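The block underneath contains the structure these notes are about, expressed in structure tokens.
A protein chain is absent from this complex, but the other protein chains hold their places.
For clarity, chains are labelled A, B and C in written order, and residue numbers in each chain start from 1.
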Amino acid sequence: MFKKVLIANRGEIALRVIRACKELGIRTVAIHSEADAASLHVRAADEKVCVGPPEAALSYRNIPNVLSAAEITGVDAIHPGYGFLSENAHFAEVCESIGIKFIGPTSENIAMMGDKAKAREIVAKRGLPVTPGSPGELRSEEDALQAAQKIGFPVIIKATAGGGGRGMRVVNKAGDLGRAFQAAQAEAKSTFGNEGVYLERYFLEPRHIEVQILADHRGHVIHLGERDCSIQRRHQKLVEETPSPAVDEKLRREIGRVAVEAVKAAQYRNVGTVEFLLDKDRNFFFMEVNTRIQVEHPITEMVTGIDLIKEQIRLAAGHPLSIRQQDVVLNGHSMECRINAEDPEKFIPSPGQITKYSAPGGFGIRVDSAMESGAIVVPHYDSMIAKLISHGRDRQESMARMRRALDEFVIEGIKTTIPLHRRILDDPDFQKGHVSTTFLDRFLAS
Amino acid sequence: MFKKVLIANRGEIALRVIRACKELGIRTVAIHSEADAASLHVRAADEKVCVGPPEAALSYRNIPNVLSAAEITGVDAIHPGYGFLSENAHFAEVCESIGIKFIGPTSENIAMMGDKAKAREIVAKRGLPVTPGSPGELRSEEDALQAAQKIGFPVIIKATAGGGGRGMRVVNKAGDLGRAFQAAQAEAKSTFGNEGVYLERYFLEPRHIEVQILADHRGHVIHLGERDCSIQRRHQKLVEETPSPAVDEKLRREIGRVAVEAVKAAQYRNVGTVEFLLDKDRNFFFMEVNTRIQVEHPITEMVTGIDLIKEQIRLAAGHPLSIRQQDVVLNGHSMECRINAEDPEKFIPSPGQITKYSAPGGFGIRVDSAMESGAIVVPHYDSMIAKLISHGRDRQESMARMRRALDEFVIEGIKTTIPLHRRILDDPDFQKGHVSTTFLDRFLAS
Amino acid sequence: MSTRRSARSKKKTRPLILPNAFGGPEPETLLTGGQTKQIQDLIDLLRRNNLTELELERQGVRIRVRLEVGVKPVTASVQESVPSTPQQTSHPATTTGPSAEETTAMVTIASPIVGTFYRSPSPDADPYVEEGDFVKKGQVLCIVEAMKLMNEIESEVDGRIVKILAESTKSVEYGQALFLIDPKATP
Partner (left out) sequence: MSTRRSARSKKKTRPLILPNAFGGPEPETLLTGGQTKQIQDLIDLLRRNNLTELELERQGVRIRVRLEVGVKPVTASVQESVPSTPQQTSHPATTTGPSAEETTAMVTIASPIVGTFYRSPSPDADPYVEEGDFVKKGQVLCIVEAMKLMNEIESEVDGRIVKILAESTKSVEYGQALFLIDPKATP
């Protein structure tokens, strides 16, 4: 097992990883920008290194400084968290080359899955269901038109290097395709430095269902059930839950099997998430593999009892899987609300000092956050400041706990999305589990 | 189901009950003394009533004021928490007589089990194992001597109305019996207003094992496994865990069956706890029944997923048990550390203002507390200010989580027992689960 | 003695009216609003009374004003730590306390028990007292009903009823101010 791990991240996920390391008896090194010198994740670690100015590109994404920090502190491994360098194949490769273990999949896994069109190809070749779409990257407008006419409108154009809604365009008819193609390419290039785009059938009211997988170095793969992440605003997840109200035991087995096969096809290692679209007729289609720990991983932990960060670390250290598929038991229901430092109506970021912070507690409530009274939410990074996670014997109890915990949560000095979450939980359709990825837009419009 | 419940308690247990009520959609009324006007449990409730000055006897134990508060707010039921009026048969009886449901066992149950000697008699009559001792209350010194000589020294004299170590005396030889008998009687009278005492064999290094039971109004009874509460200082529990390292599946079934039979013998209703001594040869003996929710109930909740406060409320409202014995599954291991506002070495209470309060969070950690930054720990009540509860897949993980959570817990301005808990968790005997009720005294002496 | 039915009194038979057996505590005014103004008030108070030192501490707020003997200047210190200010939730019959000026040298009669406040011995009887009335120490001012018992609340001083702070038939909590009496007033 590793003796010392550097956490190449900040905020709640850095603290989450530090906690797991402490429980495993591993020493920790925090890195931080000048803006985060007083942050909780820094104080929670055994050692700390300032790696740059507030701008993420010059600090948390600064590969030379991050690796120098790893070298001068003598760590065995680096945990990248999510975001920043977590899906940077080059970074994973450099780590491997200098003998520092990258806690995550191989650099080849990251590179392969990072090319969304390529990933679809590999999965489709195995005979697994992928969203109908262009076979690979689109070379031209004509190429796009041909593909779109074959699968039928509406279609969605996506960046091959994409994620988070950037470089995406929905096209309803052939006449709009040319302009959308060019716009998506331009946005893809400016955002990801890669203008490659592909297209897929666009589903009208799909659910976003993802499956958590674990894979060891011997190629054994298991899945830990699904997460329903349909509550999204501009492709940013806001509320996640497991099990999905739309997935029964039979569908769970089927979609789990496909997820396991998909990552086996890619010789995938460590933890990952396979994302699917689930249409109204309960057909599901592979979308992509996320080669990192996900923000919403805690809900899977709550129902399985399995600590995913510890599993990541154990798998990276070369341990075989300690759990067999038949040992995975899903207990009850869990839900997560992402609390963002944003105006809950206009979604304008609301950085500033938290004058009072008091997190809810008690049975069935978990809070993952690096915030505290007096902490300053800086404007340089993601606006997510806390994850509120509930667990109950069933969806009803889990929702009731979430409601009372949202009522208890006190964050003063900045605006947060807590009131929005409270409203979502009061919505009758949400309460019945009748949601899709279009739910939130309609909810906000009404 | 009840529409509105008054919580006749304060601090963490009042907040615990308020949370359960909110999750059930029940309105809540907090009561408070003048010393607690600004407390979190008061702000968490829908309504609040000041019931007296700081002295508990004139406020929280003031039956006329508590019942008047229930009347003027129009509640259907009263939850007594633990301590204060929770085991007061007269209070339960008055509640029943004025048509307000007492959330707990019947007043007869409380009265019967409150007489410890009587409870032993009832259980012994059913042929269940009780600690060898006097058949009932001791009438005289000669009576005591006769009983002691029959069962053999050492013996322990206990108050029939007792609890919490008051009115107890260990006697090693016949010559010491007379003085100890008189001292125990006097202490029993001054503490409980009842000088009745009885005696039992005194075990040298027993474990304190207790079984959580649930009983509905139809007489169906189930148990939720045991709790090991052997880490005690002067009969005050400090650390509890479940499952007990000393109890295997076979013993659990056996001790559970006895616990269920014992409360069936008393026609017991609602929730309760049956306390046993477990000797080194794994013989167990009935000690008493606690007719209230226990401080340490959360660890049972963590491994069973069953919300005991909600069950109390449902059972009091006349709902039948929704869980059968075979549906009770124990998942993993849970531990609780009671954080007291006390000097961790001298155990002198440390009231005062909490200048900074920051509770630990993350996976497998639960905190039940009504404290916050700026809160004032008043000297009038119990010194317990927080319960830190861990849960893990096994005892190892649960302990590792507890350790890192104790390290994270920040309470400034007053002294707490956190450093003591940290030391206990580092003790090799504790880590191996080799403990008894004498553990802490030896630990503190070394 | 008299009988009276409260809102929830269906099961009630003959409630008793008990004489006052409680001593009411006096509510104190809290520091709220501009601190500068309050410190100034304390300094003025200190000067007017030729004090050398004045210290006030309540609910996490400590104010200390000191005048060095033989020296003109005064020392003042305020210490406040109030993250836990009580949040007002909907409690039965919330009464905002009288302001600082009103209570100067006034005596407050507070409820010694939790119950229901009645201004008259029975629904058709006249109120015990009205605002402006002069009362004697020991005179009954009202009844607070609790547990089917009617408790007479008596005045602790001679004086004039300046204000009646609770509403008849409404519930009152322990320590809630019921009457404000000016003990200096004479008929």
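Basically, contacts are C-beta pairs under 8 Å (C-beta built on N, C-alpha and C of every residue); 3 or more make two chains touch, one makes a residue touch a chain.
Since we're looking at a predicted model, the values are computed, not measured.
Interface note: of A:Ser68, A:Asn172, A:Gln267 or A:Gln396, the residue touching the hidden chain in the full complex is A:Ser68. Of the candidate positions A:Asn9, A:Ser59, A:Thr160 or A:Gln212, contact with the unshown chain belongs to A:Ser59.
Note that of A:Ser358, A:Ser373 or A:Ser390, the residue touching the chain absent from this view is A:Ser373. Where chain A meets the missing chain, the touching residues are 34, 37-40, 42-43, 45-53, 59, 64-69, 71-74, 98-99, 372-376.
One rule holds for everything that comes next: only the chains that are shown with their structure count from here on.
Taken as a graph of touching chains, this assembly is arranged as a line, each chain contacting the next along an open chain of partners. Separation between the centroids of chain B and chain C, computed from CA atoms only, is 39 Å.
With each centre defined as the average position of its C-alpha atoms, the distance from chain A to chain B rounds to 42 Å.
Per-chain CA centroids place chain A at a distance of 58 Å from chain C.
Annotation for chain B: residues touching 2 or more other chains are 372-373. In chain C, 83 are the positions where the chain touches two or more neighbouring chains simultaneously.
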